[in-house]
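Left out: one protein chain. Kept in place: all the others.
The chains carry the letters A, B and C, assigned in the order they are written, with residues numbered from 1 in each.
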Amino acid sequence: MTKHRGRGVATVNYPIGMNLGGDPSQALVHSNPSGKFTVALSSIDLGQGMKSVTRQICAETLGVPIEDVYVDTADSDTGPHCMGSFASRGTHRVGNAVMAAAREARAVMMEAAAEELEVDANDLETDGRGNIRVKGAPQRSISVRDVAVAAQFRQGKTISGRGIFLVPLSDVDPETGEMSPATCYAHACLIAEVEVDDETGDVTVLKMTSAYELGRALNPKLVEQQLVGGAWMGMSHALYETPEPYYPDTRNGPRDFNEYLMPGPGDICPHDIAVLERPAPDGPFGAKGPGEMCANPVLPAIANAIFNAVGVRLNELPITPERVLRALKARGGAASSTRARS
Amino acid sequence: MTIAVKTFSRLGEAASALSSERGARFFGGGTILMRMVNEADPNVATIIRATDPAFTRISASSGRIELGAGVTMAAILADRELSFLHPVARAVGGPAIREAATVGGNLFAQNPYGDFATALLALDAIVTLAGGFGQREQPLEEFLASRERSGAILVTGVAFKRPAADAFRFTKVTRVRPKGISVLSIAAYLPMASGRISGARIAYGAMDRTPVRGKAAERALEGHALDASGVGPAVAVAADGTSPVDDAIASAWWRREILPVHLRRLLLGAGHV
Amino acid sequence: MRTPIQFTLNGEDVAVFAESGSNLLDVLRETVGDLTVKGGCWQGTCGVCTVLIDGAPRVACVTLAEACAGRSVETVAGLRRGPDLHPLQTAFMERFAAQCGYCTPGMLMAAKALLDRNPAPSREEVVDAIGGNICRCTGYEPIIEAILDASRSNSRRSA
Partner (left out) sequence: MLELRKDIFADERDDNLKEIGKPTARQDILGHVTGTSPYYDDHRFAGMLHLKILRSPHAHARIRSIDDSAAARAPGVKRIIRAADVPVNLNTLLSLIQFGKDDEPSLASDVVRYKGEPIIGIVATSERAAQEALALVRVSYDPLPAVFDVEEALKPGAASVNPTYPKNTFEYYGKYDHQKLRYGDADAAFAKCDVVIDERYQMSPIEHAPTETNGSIAVPDTNGRFVVHTSTQALFFSLDTSAKINAMQSNQLHFIGGTVGGGFGGKVDTLTEPLAILAARLTGAPVRHRLSRHEEMQFGSPRGAERIYIKDGMTRDGRIVARKVRAYFDSGAYTRLSSYAAVKCAAHIPGPYTIPNVHADVYCVFTNRTPATAMRGFGVTALDFALECQMDKLATAIGMDPIEFRILNAYRDGDMKAHRREAKNCALIECAQVAAEKANWPIREEYKRMSSRNGGAAAAPHAPAAIAPSRQAAAAPQRAPYDRVSAAPTQPAPSPTQPAPSPPPRAPQPAPAAPTGSSHGAPRFSSVFGTRRR
């Protein structure tokens, strides 16, 4: 048997949010009488971490500890409108809405604190540990809890805020396609290393190395979840997945997880990732969205690595071992210059 | 229509219930039958179960190995005497499926399932059947050829001669590790006489409607050594007489193309699971 | 036709009347009311509904409920002992080994079946143990790492 190794690269960008905009999201933030905050959304967490990332955005903006914020989603009676969780819009659109709502709530909180401390609200700062203090005179401070009690029972203030984020819908020129598809883009470069068996067409992905630019990694572990899981899905799209194995012929479609092929835990490979942060001017703390684009560079990187390994180009997905073998036979075997260096 | 579940303590009683009732299906491990039930398959009206100890008995101490049809893949993996079959049992599903999947169920599993039956075919297993006629034995090869027509009979067990040490080899080709279903599987019983093959039995899974013998390869191997030149003729005719199908996993073309490659690797020891 | 079935669920006696021919998954979720067990396919192909029966992993959706009479059934609801999380649960949390969380109960039970029999498994043994469990989110790596972490904390405790 002869195995050939090769590596391939792909660089991509990805538009953040629904194409052309016009996809609003709203958020409501309010404090209970003991200074604990609730974020009300109708946005969906389908595993990407919507609840968690908006919780961090809210805590950062309010200047309170993360434990003092809880995100409640999704209930159409209590959560204001959100377009939905798709098009990599969660972090960018919903994050901005939560930020706006938290800013408004924070302003009321600081006013209430100022009244209690008898200073100007502009002279106050939060310490991020649940206290509000006078800039330069930290001994003059009050807990967010006491501020909330005072606001509720003495001052009659509601420590709450509303937020919406909308990228206005862009026109499209029917003649030229002139349009504003997105306000910011994430970027990535991924290098895949593969081994190809030239007798069977089997392709094994040995390693992935990547660099993703995401504006800001609001939570590096959540970003890692997306990038690692997304790269797995990219590998799956590249080499395995199809509900129509003989497309455009519609026969022999899979009916279950045995027939629908995806890489198993025994097929995965190490993935070495770097994350870059070039803040998006209109992203929450500069953040874009890693959720969708993370899978995209893997497909072409693997296809290019296969060419580098055995000298055949596969233009059809998925790149099944059968397609690789047919291409190798058409070519009269693997390119001899690319024998395994191992 | 609700399902009736009938449990018998004797295999014989279970067998006659199976042959006498319409829509009766025997419950082995459930991995096939319960899916039919969940999908409201109109062909399943009654589930017949047997608690007879013989159904799950393993006797492997002697040169003749007997496995009750209810023996699970997990039970085989737990039995040191059957270590030569462990690669086969481990190739069936994940651990949870192996706790349920049975020897008997494998004999009825539709292509591309039934890797254990492929191994039993290479081992020249004899199947014990029970039905209205009482008990009888039948070579596995005959049973597989006629299983669609054989109707409501109960397989109570299988028996086969223990292969000489290292004379049995098995490989399963799959797209998904560790538990994908078969692109194909190959089981080979390779008895040696003074360094040469004598009386090899080779069986393929997923290369036809049921597991089938690779008779052309068997003949071409006779009298040869297991080295590159020795296996050449067998590899050349490996796919002769097979008729694989296109399915969601692989095309017939690819199965035929790679069968010789994997047979060669198995015979030369490279593909041993 | 309903039929009585008795078994123990996470150590407690359970007695139910279930539709004859029911699978264990439906009995646990619809009759007993243990909703910690999720269902993914009712075909025995995704492992989402993995539970332990007498300590062995089983896919509940293709397990005949009547066949569980008198047996011991464990679900993720029984993994946690009061306020204390099982080391596997802690490891899954620390390793961020769940995204949508839907496969997690089955993964945890498949992993428990492994560690109960093999407290210090190799990576290959962990991979085999979850081989029947589909995860569409994580790419498996964090799950494998979490199970290996839990096994190490096991051995630390026993040491």
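Following the convention adopted for this analysis, a contact is a pair of C-beta atoms (placed from the backbone, for glycine too) under 8 Å apart; a residue touches a chain by one contact, two chains touch by 3 or more.
Note that the coordinates shown come from a computational prediction; the quantities given were computed from them, not determined experimentally.
*Asks:* Relative to the complete complex, which of the depicted chains are touched by the chain excluded from display?
*Replies:* Every shown chain touched by the left-out chain: A, B, C.
*Asks:* Given the contact definition stated above, which residue among A:V223, A:C269, A:A309 or A:V324 touches the chain not shown here?
*Replies:* Of the listed residues, the one touching the omitted chain is A:V223.
*Asks:* Given that one chain is not shown, which residue among A:A121, A:V149 or A:L317 touches it?
*Replies:* Checking the options A:A121, A:V149 or A:L317, the one contacting the hidden chain is A:L317.
*Asks:* Just the residue numbers, please: which parts of subunit B touch the chain that's not shown?
*Replies:* Residue positions of subunit B that touch the missing chain: 1, 39-40, 42.
*Asks:* Just checking the interface: what residues of subunit C touch the absent partner chain?
*Replies:* 19, 30, 33, 35-43, 45-46, 48, 75-77, 79-80, 85, 89, 92-93, 96, 98-105, 108, 134-137
FYI, only the chains that are shown with their structure count from here on.
*Asks:* Assign the assembly's chain-to-chain touch graph to one of these shapes: line, ring, star, complete, other.
*Replies:* Its topology is that of a complete graph.
*Asks:* Would you identify the chain whose C-alpha centroid lies closest to the centroid of all protein C-alpha atoms displayed?
*Replies:* Answer by centroid distance: C.
*Asks:* Roughly how far is subunit A from subunit C, centre to centre by C-alpha average, rounded to an integer in Å?
*Replies:* The mean C-alpha positions of subunit A and subunit C differ by 30 Å.
*Asks:* How far is the middle of subunit A from the middle of subunit B, if each middle is the mean of its Cα atoms, in Å?
*Replies:* 47
*Asks:* Touching at least two other chains at once: which residues of subunit A meet that condition?
*Replies:* Answer for subunit A, listing residues that touch two or more other chains: 255, 258, 262, 264-266.
*Asks:* Note the residues in subunit C that touch 2 or more other chains, in rising order.
*Replies:* Counting only residues that touch two or more other chains, subunit C contributes 43, 127-128, 130-131.
*Asks:* Subunit C touches which residues of subunit A in the complex?
*Replies:* 46-49, 221-222, 224-225, 228-233, 255-258, 262, 264-266, 268, 271
*Asks:* Show which residues of subunit C lie in contact with subunit A when the two form their complex.
*Replies:* 40-41, 43, 45-46, 96, 99-101, 126-128, 130-131, 134, 136-144
*Asks:* Using the touch definition up top, name the residues of subunit A that touch subunit B in the complex.
*Replies:* 1, 199-201, 240, 245-246, 251-255, 258-267, 320-322, 325
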